[in-house]
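All protein chains but one are shown in place.
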Amino acid sequence: MVLFALRRLNLLLFTLLMLSVVAFSLNYFFPGSAIVNITGLVNATDAQLASYEKLYRMDQSVFFQYLAYLRELFNGNMGVSMSTQNPISEELITYLPATIELSLAALLLAMIFGVPLGFIAAIFHNKVTDKAILSVAMVGYSLPVFWLALILILVFSITLSWFPSSGQLNLLFEIEQVTGFKLIDILLSDSPYRWQAFQDALEHLVLPAITVAIAPMTIFIRLARTSMLEVLESNYIKAARAKGLSNIKIIYHHGIRNALVRIIRDMGLQFANLMTLAMIAEVIFDWQGAGSWLIDSIFQRDYTAIQGGLIALATFTFFINILADFIYASLNPVERYTRHATR
Amino acid sequence: MPRDKIYIEEEFPSPILQLWLTFKRTPVAIWALFCYVLLVLLAIFGSFITPHSAMENNLDMLLTPPAWNADGDISYLLGTDDLGRDMLSRLIQGTSLTFGLSILVVVCALIIGVLIGSVSALTRGVKASLLTHFLDVVLSMPSLLLAIIIVAILGPGLTNVLWAIGLVLIPQFIHITRNAIKEEQQKGYVLIPILDGASELRVLVTSIYPNIIDKIIIQATLAQSAAILDIAALGFLGLGAPVALPEWGSMLANSLDLFYIAPWTSYLPGLAILIAVIVTNLVGEGLRHSLKLQKEN
Partner (left out) sequence: MTVKSDSPLSKMTGYLMLALLTLLSGCEPANTEDSIFTDGLVYCSEGSPTSFNPQLVTSGTTIDATTRQIYNRLLDFNRDNYQLEPSLARSWHVTNDGKKITFYLRKDVAFHQTRYFKPTRNLNADDVIFSFERILNKNNPFYRAARGNYPFFRGIKFEQLVEKVERIDDYTIRFILTRPDASFLSNLGAPFAVILSKEYADQLIAQNEPSMLSMLDYLPIGTGPFMYKEYRPNAFIRYQRHDQYWKHPVAIEKLIFNITPNNTGRLTKLLTHECDVISYPIAPQEIRSRDDLQLEEVTSFNVAFLAFNTIRPPFDNPLVRQAVSLAINREAIINAVYFDQAEIAHSLLPTASWAYNEPQTKLPYSIEQAKQLLADAGLEQGFTLDLWAIPVQRAYNPDARKMAKLIRSDLARIGINVNIITYEWSTFLRKLSDGEHQAALVGWSADHPDPDNFFTPLLSCSSARSGSNRSFWCNRNFDQLLAKALSTRNAKQRRDYYLQAQQLISEEFPLLPIAHAKRAQAKTSLVQGNILTPFGGITFADTKKLAGEKQ
């Protein structure tokens, strides 16, 4: 386990190193002077810029500049946004939790519906149910997420008026931001309308979460189906069957549990996928998250924000990946060695 | 009169031919392939068969609904958009942008990826380990996120989007080629030409490639469906094709303002994307299915 952990951490360090080098070199590739691109101070006086040039050791070689850049990065200083002049780290703290909240909700949905459907398909392998589930999954997998979002809004918001079409919470509710996770913030607040607000926030969550969940759900269906099939054909199940265990018992006691362990392995990658889909959904559902914030900054050529968003999103997705690896390895000891062997 | 075959397995079809023979037996896959070929033809010859110009405005025919609607016009089968441009013509022209360019990108990425993958499969040591690390990093990021990041760096525009998607796809091909080659190298049959004194490169080209090409083709269909979705998504976000071009994603984004007064301008491009992706996925699924059947036999 220690060796496994070391190898993964090694990979994490390598990634962060690469990422920071890319982000640092961007300051020179983007138009404009490097110091303005690093700090984001577009309206600063020459004197101010000079003091920042000193901070970032712009008079020394590129290597020392990079070290200074790293030092500031570790202090949480990513400069200020070129368009709003607020510190990037503050903006990230405001917007990133919203994206994570949406992605987690969607992940939950995708697993709750995807995994059982996949199991059902595996149990009725090659029967009509299996084929129906697979074809639905194929369509779901092929749906462009932005189009799906529009259709859902048209049907559930406008025609049926079941769910609101945008935002995280009706703005008339004043909820102080503490963690950035809307649902948690509402529970922490002492507003007299707390429960009303909580319900309102849940209603706002439904459509974006479904939009984001559909494609990963189809992947979970396939994963669950494949791993259940594999489990059902493995020797220990055959042994259990030989011992006279009923089919239901086999599936319940062995199949589901072992298939779930395998699904966890892919959860990390799926979460990263979810975050990307969430970025697009955020734009359509007017969700105040890091995705719509990053896409906005691309339009506004806000280079500090692009850089900060890149570092934050990439670090986060990679971190989740490693986390999923650890969970998987702790649940499934064999994996620690097999991975070693294949590399 | 031809002689009766004495040995049944005298002629052993190549792996790719075997794949085709199994593939042929699935009706859905054949239909999907038919549609796929149709889309390819549209992408190549689309501009010759469009009934109207896809770019010219026609002020007399603003927002004409599709022909099955009471106010529709039969010469504008799928209606027109807010500048009077024929939707059908725009969709057909869009095929060469969204669908056609996705094929182009995938083919380029495939060639580069297979080359690098082959080289890396033949190298060992620090370089290979660095490459593995690099691939691990890149492959753990979703393609669209990477593409958005690359577009953020390069700036918006269709060419940049194509670069971005190509760059994102290359590592996938490197990965699959490398693993497939390593897997084949373990097998016994590769040993025979080596014992005969063939060079590593020759073994690769004559013995290994024919046996891994099916895997690479399947990866290509997967990559293409992702590429279509990514081109369209970036077009939709306004980071890709410029407004005037009939790229499906940006057509959809353009039509958002007409969502309530001319819904067909929104749902038609969406449907086009959906169909193109489903067709590509079905072809890929059919190939994978045939491969599995082959393995089982």
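Chains here go by letter, A and B, matching the order in which they are written, and residues are numbered from 1 within each.
Methods note: a contact is a pair of C-beta atoms (placed from the backbone, for glycine too) under 8 Å apart; a residue touches a chain by one contact, two chains touch by 3 or more.
None of the values given here were measured: they were computed from a predicted structure.
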| item | value |
| --- | --- |
| Displayed partners of the chain not shown (whole complex) | A, B |
| Chain not shown: contacting residue from A:128, A:172 or A:242 | A:172 |
| Sites on chain B contacted by the missing partner chain, in the whole complex | 56-57, 59, 62, 82-83, 243-244, 256-261 |
| Interface with the undisplayed chain - residues on chain A | 83-84, 86, 94, 108, 112, 153, 157-158, 161, 164-167, 170-174, 193, 195-196, 198-199, 202-203, 234, 236, 253-254, 257-258, 260-261, 286, 288, 296, 299-301, 331-332, 334 |
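In the analysis below, only the chains that are shown with their structure count from here on.
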| item | value |
| --- | --- |
| Footprint of chain B on chain A - complex, ascending | 11, 14-15, 18, 26, 29-30, 138-139, 141-147, 150-151, 154, 268-269, 272-273, 275-277, 279-280, 283, 294-295, 297-299, 306, 309-310, 313-314, 317-318, 321, 343 |
| Chain A contact footprint on chain B (complex, rising order) | 132-134, 136-137, 140-142, 144-145, 148-149, 151-153, 156, 225, 229, 232-233, 236-239, 249, 252, 256, 259, 266-267, 270, 273-274, 277-278, 281-282, 285 |
